[in-house]
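The complex appears here without one of its protein chains, the remainder shown in place.
By letter and in written order, the chains are A and B; residue numbering begins at 1 in each of them.
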Amino acid sequence: MRLGVCYYPEQWPRHKWESDARRMFELGIRRVRIAEFAWSRMEPEPHRYEWEWLDTVIDMLAQHGLQIVLGTPTATPPRWLVEQHPEILPVAQNGMTYNFGSRRHYDISSEVYREHCARIVGQMTRRYGKHPAVVAWQTDNELGCHDTVPSYTEAARVRFTQWLAQRYGEIGALNDAWGNVFWSMEYRRFEEIGLPNRTPTDANPSHWLDFRRFMSAETASFHALQGALIREHSPGRDLLHNFMGFFTSFDHYEFAKSGLDIAAWDSYPLPRTEVLWFDDDVKHRWARSGHPDIPAFNHDLYRGVGNGRMWVMEQQVGPVNWAPYNPVPTAGMARLWTWEAFAHGAELVSYFRWRQAPFAQEQMHSGINTPDDTLTAGGHEIARVARELAALEPEMVAHASTPRPRAPVALLFDYEADWIVQIQRHGADFDYQRLVFEWYSSLRAMGVDVDMLSPDADVSGYRLVVAPSLPIVPESLVAQIVRGDAWWLFGPRTGSKTRAFTIPATLPPGPLQAALNVRVLQSESLRPSLRPRVAIDGVVGHGLRWRDHVEPGAAVNVSAAFDDGLPAVVEAGRVRMATACFDDALLRALLAHSARDAGIDTVSLPEGVRMRRLGGLQFAFNYGEVAWRANAPDNARFVLGNREVGPADVAAWIA
Amino acid sequence: MRLGVCYYPEQWPRHKWESDARRMFELGIRRVRIAEFAWSRMEPEPHRYEWEWLDTVIDMLAQHGLQIVLGTPTATPPRWLVEQHPEILPVAQNGMTYNFGSRRHYDISSEVYREHCARIVGQMTRRYGKHPAVVAWQTDNELGCHDTVPSYTEAARVRFTQWLAQRYGEIGALNDAWGNVFWSMEYRRFEEIGLPNRTPTDANPSHWLDFRRFMSAETASFHALQGALIREHSPGRDLLHNFMGFFTSFDHYEFAKSGLDIAAWDSYPLPRTEVLWFDDDVKHRWARSGHPDIPAFNHDLYRGVGNGRMWVMEQQVGPVNWAPYNPVPTAGMARLWTWEAFAHGAELVSYFRWRQAPFAQEQMHSGINTPDDTLTAGGHEIARVARELAALEPEMVAHASTPRPRAPVALLFDYEADWIVQIQRHGADFDYQRLVFEWYSSLRAMGVDVDMLSPDADVSGYRLVVAPSLPIVPESLVAQIVRGDAWWLFGPRTGSKTRAFTIPATLPPGPLQAALNVRVLQSESLRPSLRPRVAIDGVVGHGLRWRDHVEPGAAVNVSAAFDDGLPAVVEAGRVRMATACFDDALLRALLAHSARDAGIDTVSLPEGVRMRRLGGLQFAFNYGEVAWRANAPDNARFVLGNREVGPADVAAWIA
Partner (left out) sequence: MRLGVCYYPEQWPRHKWESDARRMFELGIRRVRIAEFAWSRMEPEPHRYEWEWLDTVIDMLAQHGLQIVLGTPTATPPRWLVEQHPEILPVAQNGMTYNFGSRRHYDISSEVYREHCARIVGQMTRRYGKHPAVVAWQTDNELGCHDTVPSYTEAARVRFTQWLAQRYGEIGALNDAWGNVFWSMEYRRFEEIGLPNRTPTDANPSHWLDFRRFMSAETASFHALQGALIREHSPGRDLLHNFMGFFTSFDHYEFAKSGLDIAAWDSYPLPRTEVLWFDDDVKHRWARSGHPDIPAFNHDLYRGVGNGRMWVMEQQVGPVNWAPYNPVPTAGMARLWTWEAFAHGAELVSYFRWRQAPFAQEQMHSGINTPDDTLTAGGHEIARVARELAALEPEMVAHASTPRPRAPVALLFDYEADWIVQIQRHGADFDYQRLVFEWYSSLRAMGVDVDMLSPDADVSGYRLVVAPSLPIVPESLVAQIVRGDAWWLFGPRTGSKTRAFTIPATLPPGPLQAALNVRVLQSESLRPSLRPRVAIDGVVGHGLRWRDHVEPGAAVNVSAAFDDGLPAVVEAGRVRMATACFDDALLRALLAHSARDAGIDTVSLPEGVRMRRLGGLQFAFNYGEVAWRANAPDNARFVLGNREVGPADVAAWIA
């Protein structure tokens, strides 16, 4: 549990560096991320490197007791590189080539650009890789941001055809897999295959899905190229990337397999609340605190991606600049978000940024200090966290590091599921991430801790495994269902597709039929006004957005049916499936029922209160506006706060 | 009255063909459309043809008693053709060139592409044109779909200038007709003229209108090129094209004149209801049945286009894939839609499709069979229709084929009217098709049968002719008004434009002034909140969207006036004109009054009930949710259903 900060020394006069370093340490910060975006200062002209300034900064930070996370600057190729190689510019889906003048103006598939990245990262890692203060490396910055993955360049097209050739071997295999006989889309050679954009009507969904997979692999290999150099020249340091919240342009599990020690992510609860799918009243309700499940959802997901190791690389501390509306957070939230990250397993919480830049694109993005070096409200909260950490850390570490048990519930999050739904939404309001978030949020409001996992993961040890939707059901998962003793709950569209984006030969849910003997004869998307009624455990609610018309086979029980007689929930043994999306009340009833079956206790937390267990510590967080009297045992020993958890406040106890 | 089906044998393993053919016949299907989209299987490489598979399919279908409709595959040029001739790709209005990878990726004006179409159609027609089982040919598929007409290529531009040269002879004539002196838009030569897209502000509406006419002619000539080959090599077979519902990118009357025996159309009531202009509550009301006037509107229109001969080439039988929301139809609708098509004169109702494809773009489009060959709910309804047809056909044919009288009302539907409104909408919510549909729907809800006709058509024999809006009034129409004895009712914007898209010299309604002596001094578009009040026959309602400020001349009576004194309805003898769009109640009152004048009986049908007379048979259809006791005479003999017409049910009687 460490505090960190993002720092851009190149943006400030040299005379500020020392006081910055000293003030960071005094504030309680122990790690500093630097150097990302600074290519034009490392190599102001082709092959002319300037390292003196960075040597100085690194030594100075080290002298003040700060450890360093070095970022590679490849998100911002300098102007001269674009001049030499305009072909590295990315291309939008409509065919428009982007220009220099902001960031991420490069094609992830450009081999020329990859060579230049290898060159600059090679230089950096050879120079700083073994510096004792350098403890970690971050590649690039927020890969895929600003919709730059996928990119639609000719370089991408060529590499895509190579990737396909490798995957399918023979062009006939690809034509068969994609069903290219449909609409005479058959190819004679891999080289004939184009990108799936700019077609008069939808391109083949199989074409899209493979393109998404390819682009995901490209992203991972772009990272891996740098990762290999870092491993080579900077042994023993942690390798990480700073991912974004709710971002699915590539498969983060696959990315992690390409070489990653820690899944770091950038946490901006307020703008995220504003831009997600919430209704306006929900956005209003959490406008100044962020929706209470937004940070935790990503903590739990990235903990899964990082195989247990997770950082918050950038943590919002005050108002930011990129949402449609950017209010000031409620006093206390910077502290609450920090503690909550720790409670969900973050090893580091690093704030963005040390000082608000008075110039350029992010000048309305606040930080720990104002441009004139006044500590901000958020900065004061960080100081408080640092004091709390210092006072408690030995005790907390002891309790938090008791072998962390798995959470009682595993939630399967699948990147391909999101791509599949985006490619063929079928119902305009069907959003995979939204559905997953609703399930997650429902469990969290019942006080249940959740681990988020890939559908390929080993789920042994979990009492309940839930998959809000899982279009492609891996065979390995079916095997785990059959041989394990967990309870399972699946949502709509499960098993609806093969890996090739076709309907399974035995109809959905395909391989899952081995565990749940039903057939989906047809599926429908439902306009918001079409809401078939159903009751679960006396709770009356509605099906929404989607409905699978299920024909139950032998030994399958229809445990809830819609008012028109169609099955709403079917089950066989420990396996249960909801055939539709459910409204909040109904979903809560379904999940509570499933938790009960699995022997998991649930509570009904007040709006905005969330809990999380970390080893022997029980945390509670109050996003709401009224104080909450914590449901701690009488003999609970509070190590943070007390039994009365006020608005925007935190408590933790040993119990 | 025959049943048909759309079948893509190339998409299925060869071993299924025989059982497919047998099961089709057993289900009651007698005609099968095949081969559209199969170019890559007919000619997998340039000039290498493969016909064996198609020979086999045709013979096998024939052996099982099935007749064949052959589709030409020109909606899907194969990849190799695009590779040889990338210039055949179409261009969007914003200048973006489309890519291969879906369908309709060709420029209708490309002479190179036309040559290749002639080649493949020549091959097909020579090979199969005289096969005894081949009874009809469909050219291409849904010409203009996915906004591919108009196309904005250089080839289109060149042919457009040639078309203009032929139309105007001298460039000065064009400059005068378009009023190009305005904004110095004058041309010196036809070759200087560009396409009307990508201008900083609106291009000249005359420029647009001629471009739309040109593109309409291009579409017809593209069809005619294939039609000529079909006529030559396949004598005696019916030539058709499968049109779409509510589609106006080209003038279907003109298209029909280019060579067409039957106007076939593709009927998808549910998605159409979802994407049209209806308010959300209307979309909800008919989400599972389709709006009750959507199929009939198109049946009546295409019967007019086909000069009496109309097919439904593709009939929805279950949930489809292309609307924002795609629910499952109410049980019974597939049967109801089929009978309703017959009642409106369809010779064939052909379902889309035999079996749901588990791959590619339309995998969520259901059919008669699931991908694993289970008969769907819709399939079962088709089987019922087939049984009903078999039991009744001789009797029905006898009664249905009594010389079909014209409907009492002719409704004039004009494609150019739609283009004119699209080119210069003037009021953001003025939609020509919507206005026509409102008039049609109002008449149908009063139990009145309607024929839809071109404004150039001979309307003798009709008691009432209505034109919801007719910007260009043909002189021939005025002659019919003057010399005939029908009653006439016109709506707003009538006579507002010359053929050149200018205001008539004597002001609107231009030529109609010979029959109705008024001048429109100015017109206004009305925001939805501006709704002037008016009463007709005691029914108080409102003018909407548009209002012509009419100055009545001698012998013209203002039979209804708005609350601000402006005329709402003017009339002289048998000619009446509404100066505005009216709300539903007011429109009903106007049409009822006009029907009464013309001696036409009206009834007030319950919501969702529709009737249609076919020769000696009276049909009734119940789209609603409550049973209706049919208004049949006491001695009516029911040949289908009975006096109690339940929801989603049908009745027919002899009276």
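Following the convention adopted for this analysis, contacts are C-beta pairs under 8 Å (C-beta built on N, C-alpha and C of every residue); 3 or more make two chains touch, one makes a residue touch a chain.
In this text the structure is predicted, and so the values were computed from the model without any measurement.
Note on the undisplayed chain: of the listed residues A:Met364, A:Ala505 or A:Val540, the one touching it is A:Met364.
Which of B:Pro9, B:Gly129, B:Gly144 or B:Pro196 touches the hidden chain is settled by the complete complex: it is B:Pro196. Remark: the omitted chain is touched by one listed residue; of B:Gly101, B:Gly427 or B:Pro567 this is B:Gly427. Of the residues in chain A, those that touch the hidden partner chain are 8, 10-11, 37-41, 44-45, 73, 76-80, 83, 90, 96-105, 145-148, 274, 280-281, 283-284, 287-288, 318-319, 321, 324-328, 356-364, 366, 370-372, 374, 376-377. Residues touching the missing chain, restricted to chain B, are 94-95, 178-188, 192, 194-207, 424, 426-428, 500-507, 521-527, 529-530, 549 (touch as defined at the top).
The rule is simple: only the chains that are shown with their structure count from here on.
Each chain gets a centre from the mean of its Cα atoms; for chain A and chain B, those two points are 48 Å apart.
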